[in-house]
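First the structure, which I've put down as C-alpha cells, then a few questions once you've had a look.
One chain of protein is taken out of this complex; the other chains stay put.
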Amino acid sequence: MSLTSGEEHPSVLARWGSAAFELTANLFYAFGFFWNVLLETFHFRSRSKVGTQVLVMQILFTGVNALFIITLIAVSLGTVIIFYGNQIPTAVSTNLVYTILITVITRELGPLLTAFIVMARSGVAIATELSSMVVTHEIEAYLAIGINPISYLVVPRFLGVTLSMIALNLYFNLSGLAASYLVAQFIHPIPASEYFSQLMAQLTPNAVSLSVVKSLIFGIVISLVSSLNGFRAQQSTTEIPVIVIRAVGQGFGLLIVVNILLTLAFAG
Amino acid sequence: MRFRIRFAQQVVGFFLLLALAILVGVIILMGLNQRWFDRGYHFTSRFETADGLTPGMPIHLRGFEIGKVSSVDLNSNNRVNVVIQIYSDYYDKIKPNSVLELDKGTFGIGGGLNLLPGRNLLPPMENGSFIPSTDTILGKNLLAQGLVDQPTSNDQLGAILAQVQTTLGNINQLLGDVNAAVEGTSSNQLTTLLAGINLTVRDLNRLLAESSQGLVPNLTAITGDLAKLSSQLRDPKGLIPKLLDPQGSIATMLNDHNQLYNQVTTILSQISQTMTQVQGVASYVNQSTPQITGVLEDTRTALHNADNVMTGLANNPLLKGGIPEQKPQHFQAPGLRDEKF
Partner (left out) sequence: MSVSSACAELREVTFHTGQCLLFENLSLSLAKDRCTVLMGPAGCGKSTILKIAAGLILPQSGSVIFDQKSWEARNEEQTIAVRAKTGFVFQNAALWANKTVRQNIELPLQFHNPQFSQAQIEERVEEAARLVGLRNVWDDRPSHLSLGEQKLVSFARAIVNDPETLFLDDPTAGLDNQLKERLLAFIEEFRRQGKTVILVTQDPSVTARVADDLAIMRDGQILVVGPIHEVVQSQDPRVVEILTSVLSQAATFSQDILGLLAEGQP
C-alpha cells in the first residue's frame, strides 16, 4: 500500500522544498537526540546501573587501544617540526620553533589528527555496531527489558569517546613535544631545562584551553554523529555500510568546520 | 582472557588518571613559568605609536624577561598609553630615570620592550610610576644626559662581534710585527715619513672614540697600524720604492723562506672570513641601531686598509710595485626589504 497518491513528477522547487524540510527535520532530530543524550548523561551515575562496564570498555577501546597509533603520529609530527624548525636561522628568532610546536601540536593538528583517528576507529565502530543492533532488533530487546538505549548504549559511548578524546589529545601533546625534544638532541642538542622552559613560556592558557575544548567538542561530535547515524538503520544489513560511510563523511566534515570555528573563537 | 580485558578497569583508570596528571602538571608548570601567582608591580609609559606594541609582549633587561605589557590604549591626545607589569623579582631594578625602548626584533618576530634602567643607586620607583619611553622628550633627554644604563650591543650581534674581535686581535699582532720589522730595518728618512702619518691616525682614533664600544680599543690599535702601513705603502716616494730597492733592507726581510708572505696569506684568509661574518651580521642588523652600523663602518675601513697592505705585500716580491687605486666603498646596512627571498 502506498501513502503517496499517483501525483505528477514534483517540480524542482517542490523537490528543493522537501529537501529543505527534510534537512530541517533532521537537524531538529539531531538536536533532540543531543539533548536527550545530555539529559541521560546527567543521570548516568544514578540511572544506568549496568552502564559503567560499557563505559570502561568504550574507553579501553577508544582510548587505550588507540594510544599506539596516536603516539606514532605525534612523534612523527614532532620530529618533522623540530627538523625544519632548526633550519630557521637563530638570528630570525630563537623561539620561533617553540611557537610553531605549540601552534601545530597543541592548538591545531594535535586535536584534529586525534579526532580523525578516533573517528576512523571508534566512530566507524559505533556506527557499525549500533546500526547492526537496530537491524537485529537488539535495540528493541533493550527496550523490552526497560533499558533506555540512549542511557545504556549512547551515553557510555558518548562519555567514553569524549573522555578518551581529551586524554588522547593530552598524550598526543606529551609525546609530540617530548619526541621533538629527543630528536633535537640529535640535530642540535638543547638542555632539557632550556627546551621545556622555552616551551612553557610559549604555552599560553589560551593554547591549552583551546586544545582541551577542541578535544572535548570533537569527542562530542564524533560520538553523536556516529551513534545518530547508527540509529538511522531500519531493517536491512545492506544499510550498514551506507550508514557507516555517511557517518564518516559527516563526521570528518563537521570536525573540520568545528575546528575552524573554535580556532577563530579563541583567536579573538 | 587478554590482560587489557581482564584488568580493563585498572587499565582505563590508569589511562585517565595519567592524562589528568599531565594536564594538571602542565597547568602548574605553565603557571609557575608564567608567574600567574606573581601580581608584580605596575608602571605606565607613553609611546608615539602602537606599532609593534601588543599586550602580553615581554619586557627585557639585558636579555632577561623582567615583565610584560599589560595593556596598550590610545589616549585623548592620540598618544599611546602603555601599562607594564614588572615581576616582583626584578622590581629593585626599576631605578629612577629608567627608560623604555621598543625592540621590534628581526622581521618583527620575538620583539618586546627593553628596559634601560637609570644609572644610579636610588631606591626603585614606586608602584604605578611613569617610565618614559625613547619616544618621549624626557626619555631622549635622559639618554642624552647619560643617566641611563645602556647595554653595549644587541645580544645577537654580540656573539658574532666577539669573533670579529678575536680575528682582529690576531691581525693586529701580525701587523705590529710587520711594522716593527719594517721600522727596524728602515733608515731615518723612513721614520720621518712615518711621523707625517700620525695626523691620520689621530683622526681615526677620534672618530672611533666617539662610539664608546667594547670593541673599540682593539679596533683603534688595528686601524692605527693599518693606516700607518697603508699610507706608507701608498706613498710613491715612501716605503714601497724603498722596499723595492735591491739595496734596501726589505730584501733581507723577504729572504726568509716566505715566512712573512705565508703569515700575510693567513691574514688574507682571516680577513676574508671576517668580511663574510660582518656581511652576515649586516644583513640582520636593524636600521634602528645606528651605533652598530657605525662600528661596522669602522671595521670595514680597517679591513679595507688591511686588504691594501695585503695587495701591496703580495705584489711586492713580484716587483710590480705599489697598491692599485681603488674607489672607496662605503658600508651600508641593507634594508630588510631589499633582501631577495
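Labels A and B are assigned to the chains in the order they are written; within every chain, residues are numbered from 1.
In this section, contacts are C-beta pairs under 8 Å (C-beta built on N, C-alpha and C of every residue); 3 or more make two chains touch, one makes a residue touch a chain.
Every value quoted in this text rests on a predicted model; they were computed, and no experiment measured them.
Asker: So which of the visible chains would the left-out chain be touching?
Answerer: Touch partners of the hidden chain, whole complex considered, are A.
Asker: Out of A:S76, A:S209 or A:Q234, which touches the unshown chain?
Answerer: Touching the chain that is not displayed is residue A:Q234.
Asker: Where the complex has a chain not shown, which of A:I147, A:L170, A:A184 or A:V258 is the residue touching it?
Answerer: If we include the chain that is not displayed, A:I147 is the one touching it.
Asker: Decide which residue listed in A:R15, A:R45 or A:H137 touches the omitted chain of the complex.
Answerer: Answer from the full complex: A:H137 touches the omitted chain.
Asker: Going by the touch rule given at the top, which residues of chain A touch the chain that is not shown?
Answerer: 1-4, 49-50, 129, 132-133, 136-138, 140-148, 234
Methods note: only the chains that are shown with their structure count from here on.
Asker: How many Å are there between the centre of chain A and the centre of chain B, using C-alpha atoms for each centre?
Answerer: Chain centres of chain A and chain B, defined by C-alpha means, are spaced 51 Å apart.
Asker: Give every residue of chain A touching chain B within the complex, in rising order.
Answerer: Where chain A meets chain B, its residues are 56-57, 59-60, 63-65, 67, 90-96, 163, 166-168, 170-171, 173-174, 196-197, 200-201, 203-205, 208, 212.
Asker: In the complex formed with chain A, which residues of chain B make contact?
Answerer: So the residues of chain B touching chain A come out as 4-5, 8-9, 11-12, 15-16, 19, 22-23, 26-27, 29-30, 33-34, 65, 105-107, 109-110, 156, 284.
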